[in-house]
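Complex shown without one protein chain; remaining protein chains in place.
For reference, chains read A, B and C in written order, and residue numbers begin at 1 within each chain.
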Amino acid sequence: MRDDILNPYRIWDLLITVCATLAAVYIPVQLVLGLHEQAAMAYVDWVITLFFVADMLVHLRRPVTVKGQVIDSPTVLARRYMKGWFVVDLLAAIPFGLLSGATLLQLLRLAKLARVVHLLRQWRQREIQNATLLRLIFFVYWLGLIAHWLACGWLALRGMPEDIDKWTSYLRALYWCITTLATVGYGDITPTTNIQMVYAMVVMLLGVAIYGYVIGNVANLLANIDLAKAHYLASLERLSTFMRYRNIPLRLQRRIYDYYAYLWENRLGYDESTVLAELPISLRTEVSLVLKREFIEKVPFFKGASQELIRDIALELRPVVFTPGDYIFKAGEIGRHMYFISRGTVEVISADGKALFATLRDGDFFGEIALLFSQPRSASIRAVDYCDLYALGKETFERILTHYPDFAMHMQEVARGRQEPRQ
Amino acid sequence: MRDDILNPYRIWDLLITVCATLAAVYIPVQLVLGLHEQAAMAYVDWVITLFFVADMLVHLRRPVTVKGQVIDSPTVLARRYMKGWFVVDLLAAIPFGLLSGATLLQLLRLAKLARVVHLLRQWRQREIQNATLLRLIFFVYWLGLIAHWLACGWLALRGMPEDIDKWTSYLRALYWCITTLATVGYGDITPTTNIQMVYAMVVMLLGVAIYGYVIGNVANLLANIDLAKAHYLASLERLSTFMRYRNIPLRLQRRIYDYYAYLWENRLGYDESTVLAELPISLRTEVSLVLKREFIEKVPFFKGASQELIRDIALELRPVVFTPGDYIFKAGEIGRHMYFISRGTVEVISADGKALFATLRDGDFFGEIALLFSQPRSASIRAVDYCDLYALGKETFERILTHYPDFAMHMQEVARGRQEPRQ
Amino acid sequence: MRDDILNPYRIWDLLITVCATLAAVYIPVQLVLGLHEQAAMAYVDWVITLFFVADMLVHLRRPVTVKGQVIDSPTVLARRYMKGWFVVDLLAAIPFGLLSGATLLQLLRLAKLARVVHLLRQWRQREIQNATLLRLIFFVYWLGLIAHWLACGWLALRGMPEDIDKWTSYLRALYWCITTLATVGYGDITPTTNIQMVYAMVVMLLGVAIYGYVIGNVANLLANIDLAKAHYLASLERLSTFMRYRNIPLRLQRRIYDYYAYLWENRLGYDESTVLAELPISLRTEVSLVLKREFIEKVPFFKGASQELIRDIALELRPVVFTPGDYIFKAGEIGRHMYFISRGTVEVISADGKALFATLRDGDFFGEIALLFSQPRSASIRAVDYCDLYALGKETFERILTHYPDFAMHMQEVARGRQEPRQ
Partner (left out) sequence: MRDDILNPYRIWDLLITVCATLAAVYIPVQLVLGLHEQAAMAYVDWVITLFFVADMLVHLRRPVTVKGQVIDSPTVLARRYMKGWFVVDLLAAIPFGLLSGATLLQLLRLAKLARVVHLLRQWRQREIQNATLLRLIFFVYWLGLIAHWLACGWLALRGMPEDIDKWTSYLRALYWCITTLATVGYGDITPTTNIQMVYAMVVMLLGVAIYGYVIGNVANLLANIDLAKAHYLASLERLSTFMRYRNIPLRLQRRIYDYYAYLWENRLGYDESTVLAELPISLRTEVSLVLKREFIEKVPFFKGASQELIRDIALELRPVVFTPGDYIFKAGEIGRHMYFISRGTVEVISADGKALFATLRDGDFFGEIALLFSQPRSASIRAVDYCDLYALGKETFERILTHYPDFAMHMQEVARGRQEPRQ
């Protein structure tokens, strides 16, 4: 079912929707304005009847999916159809207008709209990402139809004046209808008889309901657009209340606000771990490998690690962010993590901060000795701009190694062979 | 209290609601249009009086539930009633109209509506699942009554013109009222005296409040319908931002979107663990057993396990989802979990991916050797379609076994007896 | 500041609010309708002037709270006042009307409304629980004032017709204003000159903004009322989707729905742990002691436990709910918890379910042997109705005991003395 948009059944559904809409528009007009003698009308009627009959045949053959199972046996399909949509489709397919002239029976053909409702619902189900947009489009569609029907009803109640042509009569009825539904109510056309007053009241109440629906939908749409932002702003507000209450120095406040701005511009305020946590393990693994495999395989002493080990490490790398000027670590501290640079630039500097040893960029790594030995860092690392790093903790690494005894032994050899530690 | 809908007290409540509504409608009309001489009115009055008196007797006997305790002692009930609803019910039960003709005292009978308010509130409390729908229905009910009263008030202020009949007068007043409340304001009927102007202003302000209430409710209703979807879409948006930012390959993006679509279609985007976590332990256990007992009892070496052990295992099985084409595990990896297939199809294939050993379906299990030995998997398992599996981790299993020393010993024997591992 | 409502300063604030409102109402009317010659007006003017002058004196002495510090030194207060509200209060206190007759300078006295704004804001800050309600009340207050001012403005632009009295003129202006703000727009009074048209446009746009504000507030109010319910319904919907998807038997579904209904009716859907977790440790301890001390002190072998130990146990008791018919445990299982009955009834029954040994109620406890020995339960316990129990796990208890070595020794003795285990 999750196939391309040019699926022939989809096109057929679209055609049927167009035909049903056409029927829903012209049948009431025909009845109210008395257009039966016109040849064009009969022609339209024939075409629609043809399509509706064809649709019945199509449904006898069209496979359906029920709880993930595709049903395509013709007999089962025919049985399902007979018990389900058959009556509706049959009613819609009978050309009452052609058989007996202008008759209210023609309105039975509007039953086909139930089919359109069904198709639109299926469509919205499929397009969950655009559900709110689709809801608005469908709403405009139904609103148009309803306004049209209400205008026809108004025309029927008012009767057709002699002095103006049919098209103007219809237009004035539609104009009254929109004026009332939109609650504008100029008052240039008002009901005069009791029955017209009742009709007008119904239209007004409908207008209120429609208004409520429009506004509720728009509010909802805006609220959903802003869900991420509302979340972000709530964080920000909390933070700024806290900082004011605790008198955090302005310089630090500025840095925190900058960090939040960075977070919002680059990631709508969410962090990688949260996002990945929602994926099932297999996809999480793949995404992790795509993001991190390259970094890991660059590290010399991971040469020879199995795919499984690299996968396990990739899953355990923890994203951390550093802001410009932050020290990732300082010379002399006992190292507990190694780091991979996913994005950003860091400087390797001497303990006194005077000498710049190296500048590392996207894809580089540092601090890997911490995984082998517990010893002081030999240099400081400072972030130059916003840095997205991945950290691998010593404990995590050792925990992973317990599942890979061969590689653990290999690591011990590496460690023995590098007693003169770097960095 | 949580009993069927045909409870006689419920039916009685419904009857009383109908009578009170009837009284609320006809009494103001009678007063304004001067319909006292009509026999039909007197008849209605008698019937309603009868019901209201009967209601007083019913309440003397009807048991009530207070904080989970049912009170049915007649003396206690009578005392409660005298201190509570008695005065209201009495006022409503006096047929002022029959006693003294058209009098404003009749309006006192509308006090019975307080009872209706109480009943409706109880009803909404009981039907929490339909609370918003019920709120809308009650709102329409009250709106109708208010519009009716406002129309009667307008009639009283305008006086009855000679040339039109009473029904048309009332209809025109109602029409004015709806036109104003709906903020349409055609302007074909406008206030002329000062007191009418003040009345019109009150109605207009009421209209604004009603509008606000309608729209607020609709917005709320839509927001609650969409709570699950909003949540889901927020996840999706976060994810797609993340994937764009980190340049995840399109093929993988496609798979992730497909997974999300599957999740939404099948489970509104929520996973089993979250749902079960909200249940109390006893129900969680039962649900787990319903879902998983069969799978567990199929495993040969769980034969002979006690019900308690199976229950503990069922509670600890973790649901995992695999997408089509995922490897659940590959030949050669050290196994750490066994799996039960809740739904879906997997293939057992050779290490090189060329030979298909078997196809496992709903209710099958695999990888059970991992619970006994730490040894490489002897074959790969690949998901054919979306698979809902349950995973049982080796550590979890061993933790559970500590509570069942007899079965633990049994397992060790099983292990010793199967030194040639399968799969 | 958190004192009773009859605080004299509060009453004074109320008086000043009334005076300022009075001034805001009568000054524009006086100017537009030309009522300066009336003695009543002069009298009102004198009273208000008096109050405003008195208010200035009051403020020189009234202590204020700044960041939790109360300031009551007269010199500091005077300095603060001079730098702050002095100018506003002075402007409002000058009786321009009495000094120079009808003059636009009188409008300067409306500056006192800034004070009202300040008072209302403080009030809302204090009454956070009723904040939304207060917002609506304040809104009605301001809306009334604005409508009054707009009506005065309209009167000033239209001029006073000769043939109708002043009060009717004002009423018609107010009527026009409400008709326009409420977007009803009958059209019986419409602008005729260009300046009136511009004025009408401003009022209409204001009407739209006010409408938006009313509706936004109502929607917000409804959403906040329903926050708990929305949460609850979301859980319920998730659950029912899950149960349908996984074909949970109807009988079990019924029980789960009943449980949810119980949860909602009794606790708005939230559980005790969540609520307590939000309290600071000291209050959490007190609440826990209130709820649980009695139960704990009833247990024979806790006799002699220190207050600290009982407190620690109370903090660690975990609330659990059982639904009618649930087995809390079954005879033969290894016991891992003891239970206290907070509310509900349980039955102690034999292993085969035939014999009823005892019925335990609110305040009773059972399964306490599990804290001392790891041995099978000697009887089954079944919930008769919804039971709120507290569970104390063996591990938790042992962890707590490590901090109380004396009591731990005492427990060992108790255990040695009871080798024949009960239940």
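Observations, loosely collected:
Methods note: a contact is a pair of C-beta atoms (placed from the backbone, for glycine too) under 8 Å apart; a residue touches a chain by one contact, two chains touch by 3 or more.
Computed from a predicted model, the values in this text were never measured in an experiment.
Contact with the undisplayed chain is limited, among A:218, A:358 or A:409, to A:218.
Summary of contacts with the chain left out: across A:105, A:261 or A:409, the touching residue is A:261.
Within the complete assembly, A:252 is the residue of A:18, A:47 or A:252 that touches the hidden chain. In the complete complex, the hidden chain is touched by one of A:174, A:281, A:351 or A:384, namely A:174.
Seen from chain B, the chain kept out of the figure touches residues 183-187, 215, 219. Interface with the hidden chain, as seen from chain A, comprises residues 167-168, 171-172, 174-175, 178-179, 182-188, 211, 214-215, 217-223, 226, 229-230, 232-239, 241-242, 245-246, 248-249, 252, 255-256, 258-259, 261, 264-265, 320-323, 326-328, 330, 333-334, 336, 383. With the whole complex as reference, residues 2, 125, 128-129, 131-132, 180, 183-187, 190-191, 194, 197-198, 200-201, 204-205, 207-209, 211-213, 215-217, 219-220, 223-224, 227-228, 266-268, 270, 272, 274-275, 278-283, 286-287, 290-291, 308, 403 of chain C touch the missing chain.
FYI, only the chains that are shown with their structure count from here on.
Taking each chain's centre as the mean of its C-alpha atoms, the one that lies farthest from the centre of chain A is C. Taken over every residue number at the interface, the positions common to chain A and chain B amount to under half, indicating a different-residue contact.
One simple way to say how far apart two chains are is to compare their mean CA positions; for chain A and chain B this gives 25 Å. Among the residues of chain A, those touching two or more other chains are numbered 183-187, 215, 219.
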